[in-house]
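Shown here is a partial selection of chains from the complex, left in place.
Chain nomenclature is as follows: A and B, assigned in order of appearance, with residue numbering initiated at 1 for each chain independently.
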C-alpha cells in the first residue's frame, strides 16, 4: 500500500487488489479523512459491480464536502473499488456484475463464519467491557481474513478482491456499500436488528434483511456483530450493543452518471452521519418523507415465462394494483396472431422497485423486483 | 422457404438464414400483403442489429393496419430479420451490432459491384423501355446474388444473412431498413438523388448520403439504380428515372420497446406510402413539421480523449451552441484533484442526434454523433 498525503486532514493510498494479464497491478484508491477527533469510523465504497457507477459521483461529492468541513472520527472512502469489473465492456455496456471468466458475482466472496463467533463467545467473561470485546473480536476477524488471503493454494480473483476490501471495512463502525439497480428507484437494505436506521437515510424504500450470510459486504459486516450480540445476550442475560451497522444503498439506475442526483445522495449520507454525531454542523438531517418498508421474504422477483421483446409499462416506485398490466411482450415470430402481443399482469398489489434494463429477454428473465405486503415507516 | 397462408391477402413464409451450433435452422418470417392490385413493391425489414428492436413494433402496427385495409401493389414485411444478433446476450444487454465471433457488422455484407452496372449499360439501347431495363437489371442483380451464395468455398455468416435478405429486397421499389440509435432521436438516411423523400417521412432529422457503397442494405439497394441512371443519362443524354428508393430509418433508441411510439412510426411510414399511391385512404400524409437536413460529411462523430464515467449533459435533438458543456467526465482515480471532473464542450454549433448508451467509456469512445452546418428542409 503506497501512501500519499493530500492535505493534513486527508490521505490517499492505493491497495493492489488484482493483477491483470499484462502483469500490472490494479489499484484501488483509499481516501482517509480525519481531524484527529474522537468518533466512529465510517467506511464507504462504490462500484463493486462495475456498471453501478453513480456511487462514485456520491463519493466525489462527499469528498468535496469533507475537504472543507470538520468531522468527528474518521471517514474512509473507497471509490471504484473493483477496477476489474469497471473495465470489462461487452458491446457498448459494462459487464460488471460478475467475473467474465467464471460467472462469480463480485459481491459474494466476503468472509464470515458463524463457528468463529461461537468460539469467541466462550472467551468473553461477564465483566469484559464492550470496548475490549469489540477490539478483540475485530482483531480476530482481521486475522481470519489475513489467514484466508495467505493460504498456500491461493484464492479466486473475486474473493481476493472482496477480502482486501473487507480488511479495511472491518475497522469501521458504519459501513455503506453503494450500488445501483438495473433501472431502479433509490432503496436500501437494512439488517433487522438495526431497523431504526431506516429513518436515518432519506431513501423512500427500505428492505429489512435477516441475519443470513450469502457473501455480500453488508452481511459480512453485520452478521458477526449481530450473532455476537445475540450469543452474549443469551449467555449473560443482558442486552449487548456494539453499534456496528452495515447497509447496501441502491442509488438509482446503473450505467448512469448524474452529478446533481449524486449531490442529493451525498447529502442523504451526510444526514445519516449527522445522526451518528460525525458532523460539526446542523445543516444535514434525515429528510421528512414517506418511507416504505418490506421484509426480504416479501421482496419478490417477477420472472417472465415468455421470451420476447418487452415494454416495461410501470415505473420503479409506482403503486400498482393486482391485475394491472406490468409488461407487454412482443413475439416477433407471431405478429399476425393474437400471440403477437402478450400482457404480463401484477399478481398482487405491489411496487416495482427495479426492472430489467434490456427490451430483449429470454424466458426466465427477472423482469421486475417488487415490494409486496409493504408497510409505512414514516410519513412525509 | 416454407409457406403459410394467413388469409387470402396475407401470406407468411420463412427463410432459413443460418443454422446454429445445435444444427437448427434460424428462420426469418416474411409477410407478403397484396390485394392483387397494380402498384409498387415495398420491402420493410427490422432488427438487422439485434438490440435495435423498436422496428419490430413498427412492423407489428403496420401488419395490424394492413390486415384490414386495401392497398395497391405489394408490401413485404420482414421483422426480426437477424435471429442470430437478437439472441446474443452479453450481460443484461444484447450484443447485437456485430457477429460476436469476428466483429463483423451485421449491416455490411450486402452486394453491389459498380463494374456490373457498367457492363449492363453496354447492353442497353436507346429505345429500350424503362420497364424492360428495370426488369433485366433486376434479374441480373438477382442472379449475381444467387451466384455469390452458391460459391464453392462458402461465405461468412453475416454475408449469407445479408444476401438472403437482399434477394427479397431487390424485388422492391421502395426499401425501408428500420434501425435504432444507441440513445437517439428519430432520423433518416436519404440518398442525395432521392432528396425529395425527406419531406415524405415525418422524421425531424435527415442525413443526405452520396452514391458510395459501404455494405449496408440501403446503399446496396440504391447504388445500382443511381449509378445506372447516371450512366444512361450520360450515354443517351436524357433523364432516366427508375423510381427505386431505399432508406435507413432510425426509430429512436435501442433496447427500448414502446407500443405507442411504434404506432406513430407506423403512421409515419403510411404517410410515406400515401405519397407513393399505395393507400386507398386519405387518412395518412406526411406531417407538417420542421425538418432539418445535413450532408453526411457534416454529420460528425465526437470522440472522448479521456477514459472515465460520463454524464451526458445534452439531449438528442437539442440545439447546442459552440462551447456549451456536452459531457462531464468523472475520473474516479483523481477525485481529490481538479482532474476529478472534466468537461467536454461543443466544438461548434450542433445538434446531437444520438449518444453512447453507457456511462463508462474508454478513451476513443464515440460519445455523440452530431448535425453541424445543417439546414432547414421544411417548417412546422
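What we mean here is this: a contact is a pair of C-beta atoms (placed from the backbone, for glycine too) under 8 Å apart; a residue touches a chain by one contact, two chains touch by 3 or more.
Everything quoted here is computed from the prediction, not taken from an experiment.
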Tell me, please, the full copy count of this complex, given that what is shown in place amounts to 2 chains. 4
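To be clear about the criterion, only the chains that are shown with their structure count from here on.
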Can you work out the rotation angle that lays subunit A over subunit B using Cα coordinates, in steps of 5 degrees? 180
Averaging only over C-alpha atoms, locate the centres of subunit A and subunit B and give their separation in whole Å. 43
Could you pull out which subunit B residues touch subunit A in their complex? 6, 10, 12, 29, 31, 47, 50-51, 53, 56-57, 59-60, 63, 67, 77, 79-80, 86-87, 89-97, 182, 255-259, 309-311, 328, 330, 332-333, 335-336, 340-341, 356-360, 362
